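To start, the structure under review is shown below, and the notes come after it.
A single protein chain has been omitted; all remaining protein chains appear in their positions.
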Amino acid sequence: MITARLQTEPFDAAAEQAALIGARTDLGAAVSFTGLVRADDGLVALTLEHYPAMTLAQLQAIAAEAASRWPGTFGTIIHRHGRMLPGEPIVLVVTASPHRGDAFAAAQFLMDWLKTKAPFWKREAWADGSTRWVEAKGSDDAAAERW
Amino acid sequence: MITARLQTEPFDAAAEQAALIGARTDLGAAVSFTGLVRADDGLVALTLEHYPAMTLAQLQAIAAEAASRWPGTFGTIIHRHGRMLPGEPIVLVVTASPHRGDAFAAAQFLMDWLKTKAPFWKREAWADGSTRWVEAKGSDDAAAERW
Amino acid sequence: MVTLLYFAWVREMVGTDSETLTLPAEATTVAALLDWLATRSPGHDAALADRSRIRVAVDQQFAAPDTPLHNPREIAIFPPVTGG
Partner (left out) sequence: MVTLLYFAWVREMVGTDSETLTLPAEATTVAALLDWLATRSPGHDAALADRSRIRVAVDQQFAAPDTPLHNPREIAIFPPVTGG
């Protein structure tokens, strides 16, 4: 079971991992990925716009795809939207599995697909008052296509 | 900079990740891997023996190798030894990097090398009173050799 | 009637986040729809000028340029996504 949530407020990665594992003792590996707002030279904030009617369904579809590829792997996806400051977390992917290979692979898959298939757009606000929409990266397409 | 520690007591993965990131705002990705004692049918405890004169130096050598392969990636390795119960954490690898690919790769590299190059041996204790030394897995050798 | 939704810089260049209209008969595919939309205003034209930077979802499913349109209810037009 891999679940997905969408929220504006920050998340507590450790609490999410603990909740995912719960009382289970058949899991040998837990992987947590946190995406953070980088303070590239003069960046003052990042605003994430998204497509409300589609976003959560798309995250859930990505989660379902991972669950079918890695049966026995549990996971949680949390993606924030709205305005965030440098150093703040944007996205969390936590996976837990009997073996480390599956936990790592599922976490990377979820991030790679999410990067190219979830309808979010980042707008950067700079110290000089300008704003700029982040450009999609070809490396993200390549990462998503390797799975 | 990737540092390594050896200890008997459990660790706090979230606190380690927070300490690793500190006040830095140039890191866009943090990956945390926790290895846990799996309660395979009737396992009551795991005891990790190690080679005191060699273990920490070997973990530090693995850390140095990762730091040279992924410059700009920060990391913390904590490996426990002694007796542990099902569900308890055994090993922690946390990495943080400007980009997610490096954070994921460095964490996986550290785990793969640690599995085959750090002098630890696991002994399982079972509900029927028997004990058994865990056998090394060929899949771990293969994982270590892909880097 | 179909609702068109615009996101990110497509929204800014078109000048609205949504519009509801009746599709013309020639809008049989995603690509044909974009061709027609580009004629609606200078803003639409500018936003859609470089089709390699445009992505489309039809009824909340990603769609390719040759995807046929069968009475869609909602079509969203936006740049390549940049979340995560």
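As written, the chain order gives the labels A, B and C, with residue 1 at the start of each chain.
One rule holds for everything that comes next: a residue touches a chain if its C-beta (ideal position, glycine included) is under 8 Å from a C-beta of that chain, and two chains touch if they have at least 3 such contacts.
Only a predicted model underlies this, so the values are computations on that prediction, with no experimental measurement involved.
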Displayed chains contacted by the hidden chain, counting the whole assembly: B
Option touching the unshown chain, where B:M1, B:A57, B:L85 or B:A142 are the choices: B:A57
Residue numbers in chain B that touch the chain omitted from display: 35, 48-51, 53-54, 57-58, 79, 90-91, 111, 114-123, 133-136, 140
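Just so we're on the same page, only the chains that are shown with their structure count from here on.
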Distance between the centres, which are taken as Cα means, of chain B and chain A, whole angstrom: 23
Averaged-CA centre spacing for the pair chain C and chain B, given as whole angstrom: 49
For chain B, residues that touch 2 or more chains besides their own: 100
Touching two or more other chains - residue numbers and ranges from chain C: 84
